[in-house]
Structures are given as C-alpha cells and as structure tokens.
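Note that this complex is displayed minus one protein chain, with the remaining chains in position.
Entry: chain A
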Amino acid sequence: MMDLLGFGGRGWGLQLLQGMGMTLLVAVSAYLWGLGLGGVAAALKLSGHRGGRVAADAYTTIVRGVPSLLVIYLLFFGGNSAATWVVGLLGFNGPVELSALPVGILAVGTVSGAYSAEVLRGGALAVPHGQVEAAKALGMNRWLTFRRVMLPQTLRYALPGLGNVWQLTLKDTSLVSVVALVELMRVAYLAQGATRQPFLFFTTAGLLYLAMAGLSGRLFARAEVWAGRGVRRAAR
C-alpha cells in the first residue's frame, strides 16, 4: 500500500509534491496580495477620509462575515459569467472560463487581506503617538515618517497576528480544490479516486499540511525574535 505514495510506477509521490508546490505558490501569492490589500484597507481605516474609511470597513466586515468558500465560488463562477458578458460585448460568443490559478489567488488573497487589514490596523495603533510627534519635530515629512517610524514598528507589533493570518491563508488554499485547481487537496482527491485508498491519501495530505504549517510557524517565530531584537520585555 505504501508504494502508492512512492515515486515509482503506481506511486503518486511526484504528483503530491507538485500539488504541495502549487499549494505553496497559491498560499504565498495570496498572502502577499492580501498583505498589500490589507495594508491599503488599514491605511484607509486610519485615515481621516470618510469615504475611504466606509469602503474599507465594508470590505473587512463583508469578507470576514461570509464563508471563504462562498467568496471563491463568487469570484470563480461570477468571474466567468462577467468575463463571458464582457467578451460578448466585444462581439465574441460562447462561454469563457477563466484560469483557476489567478482566480484562486485573487479569491484566497481577498479573504486573507480582510484579516491582515485588522491586524495591521492594530499594529499601527500600538505605535506610541509621541514617536510621530518626535519625527515631525525632527522635520521629517509624512512619507519619511511613515517609512522610518511607522512602518517598521507597525510590522513588529503586527507580526504575531500576521503569522496567524498566514496559517489561515495556508489552510484556505485547500478550498480552491473545489474549482479544480490541482493543488495538494485536489491531488489527494484524484489519487483516492483512482486507487480507492481515501484514508491513506487524505491522511498524507493532512500530514503535509501539518508539516507546512509547522515549518512556516517556526519561520514566523524566528522573524518575531529578529524583529524584537533590542526591545526590552516587560516580563520574562
């Protein structure tokens, strides 16, 4: 039975590894896209601009209030029908199907961004206001204050929360398998269908997710130590 996981003739080892690569690709791209989106949303929430604040609040409230699976369905099937409509305007007929990879990244990243926004907003609020005043007194302009004072400290305060968002994003990528993107979960599904060994393949997929979560968790822990160097702790 174990040879089904190997790299030989009947083995699914290579496909599983490729699926894992695809999972990591989707997770990292979606996370970075979410980080950008979340950064903009957090900045809008903290800005004095009323319209921007309302838009950012609507984004985080709606996306965090509906299931990720629904967001994926909406962007995938809704995206297809919107693309078909646009193409129809240009005079072409027939249904259009968007590629699953970019839509999957977009969907998972949009969910990830809503959570990142809240974490980044909390991080920015944790930076003492006196620091901004001090920067102003030193003659720094807004951009320089943001880049030298706000950004590095916001990231440090937000790092633990951003680690949680990463774990969430990594697990959410498994949902993209329902729109037929061949990532780890999809490979496991196809393999169990072909071999009639669902327990073996879903356990393997679970262990691979566990490994990815564990290793990346270590990386985040190390990043926290790195970002917190030179900071005195209140306790311990």
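Note that in this section a residue touches a chain if its C-beta (ideal position, glycine included) is under 8 Å from a C-beta of that chain, and two chains touch if they have at least 3 such contacts; residues count from 1.
Here is the rule we go by: contacts and distances are computed from a predicted model.
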Discussion item. I notice the complex is incomplete. Of the names "Glutamate/aspartate import permease protein GltK", "NADH-quinone oxidoreductase subunit N", "L-glutamine ABC transporter ATP binding subunit" or "Stage V sporulation protein AB", which is the UniProt protein name for the chain that's not shown?
Written reply: "Glutamate/aspartate import permease protein GltK"
Worksheet entry | Sole residue of A:Trp12, A:Tyr59 or A:Tyr209 that reaches the chain not shown, by the stated touch rule | A:Tyr209
Practice prompt. Could you list which residues of chain A touch the chain missing from the display?
Written response: 61-62, 64-70, 73-74, 77-78, 80-82, 167, 171-172, 174-175, 177-178, 185, 188-189, 192, 196-199, 202-203, 205-206, 209-210, 213-214
